[in-house]
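This is the structure I have questions about; it appears just below.
Yeah, one chain of the complex is gone here, protein chain that is, but the others are all in their spots.
What follows is chain A.
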Amino acid sequence: MAVPTGTLHLAAAIDGDGQYQAPYYVELARLAEEGTLDFITVDDTFGPPGPGRGRLDALAVLARVAPATGRIGLVPTVTTTHTEPFHVSSAVATLDWVSRGRAGWRVEVSATEAEARLVGRRPAAPAGELWAEAGEVADVVARLWDSWEDDAEIRDAATGRFIDRDKLHYVDFEGAHFSVRGPAIVPRPPQGHPVVAVAATDPVTWQTAARHADVVYLRATSLEEAGRIRDELRRRAVAHGREPGALTVLAAVAVDLADGEGAPGTAPAVNSPVALIDTPGGPPLYRGGPAGLAELITGWHTADAVDGFHITPVAPRHDLERFVNGTVALLQHRGLFRTFYPGAALRDHLGLSRPASRYALEREAAR
C-alpha cells in the first residue's frame, strides 16, 4: 500500500473552554493563518465540557472567525447523536458558504447518559452503535450536499424558471435510526463536499473513519505505532472501495512549548531525544522547544508514518505563537512546509479534488 510521502499537513486546535469573546478566537485563527496551517479546529461536546464549565458552540465560533480570515480551513466538531442530520448538513454547508470554501466538520458522538438526559429523546447507547449511526449521518450529510447539482440555478427569465428542478434530487435515505427525504435547502456548497474529519483515536471509530473521513487523527507515541495504525486505516479504506491516499492521516499531539530552547527564530541544537509522553484521555504530549518539535514532525513525516500533525497547544496563546513562529518557521526554512496558500479552499490545502455530485453523475450515466 505504498503511497509516496506527500505534502506535510499541519492543523491546530484553538479551543478555549470558558472563552466567550470572539476576539480570543480571531486572534488565534489569524496566528494559525500566518503559519499557513491547513486548518484550525474547535472542539465541542453536546453537553458541558465538565461540571460547572461551559463552552461555545464550535461551528458558531468558526462561522464568526470566517470573515476575519481568508485562507485557513475551519473544522468544528459537530455531534451526530442528539442532533438532526438534516440540520447538520445545512449548518456545515453554510459554514462552507460563509467561508467561501474553507469548511469541514469533525464527526463526534455523544455517548453519556448525562447527554441523553439533556434532550430526553433516547437513552444512552454503546459507542459502537453510535459510531455506526455517525457513519450514516456522514453519509446522508454528503448526499444532501450532492442533492443540488452545481448548475441547478439557471435564472432563465424566458421560461420564468429560477432553477432547473431536474438538477435537484431527493436523497430518500433510510438508515437504521432515521430517514431523510431531501433535497437540501442549501445549494451545493463551494467545495462540493466540505471536509470530513474523524478523531480515530479509539478503534471503535475506525470503521466509520475509514469509510467516510477525508482526514483522520490518530493517537500514537512512536512513529512505528503511528505507521501501523495508518496502514490499518488505509487497509480498511481500501476495503470500502476507496483509494488508500484518500485518507489524510494526522498524528494528534498536545504541545507544551513553555520552557524549551530559548527564543524562537534561532536554530538551537536539540540535545535531548524527542519523546512523546503518554497522557490518558488526551493526545500524547510533547514538552520541549519549537525546534525539537520540528525534529519530531520531520522525523515522522520523512519516515512516512503520517501525513502530518494536528496539534493542541496546551496554553493556546503562548504555545500556538511559539509553534507558528518557531516550529513552522523551521519547517518552512527546510522546505518541508508551504510558505503561502496556493489554493483558496480547504480541499486545495489538503490536495483533494472537488467531487462531482453523485446525482449529476448518475443522470449523466443514464443519458
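The working rule: a residue touches a chain if its C-beta (ideal position, glycine included) is under 8 Å from a C-beta of that chain, and two chains touch if they have at least 3 such contacts; residues count from 1.
Quick note on the criterion: contacts and distances are computed from a predicted model.
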Among "Sarcosine oxidase subunit delta", "Fe-S cluster assembly protein SufD", "Anaerobic sulfite reductase subunit A" or "NtaA/DmoA family FMN-dependent monooxygenase", UniProt-listed name of the chain not shown: "NtaA/DmoA family FMN-dependent monooxygenase"
Candidates A:Ser90, A:Thr221 or A:Gln332 - the one touching the absent chain: A:Ser90
Residues of chain A (touch criterion as defined above) contacting the omitted chain: 18, 20-22, 26, 45-49, 51-57, 59-61, 63-68, 82-87, 90-91, 93-95, 97-100, 114-115, 117-121, 148, 153, 155, 157, 159-165, 168, 177-187
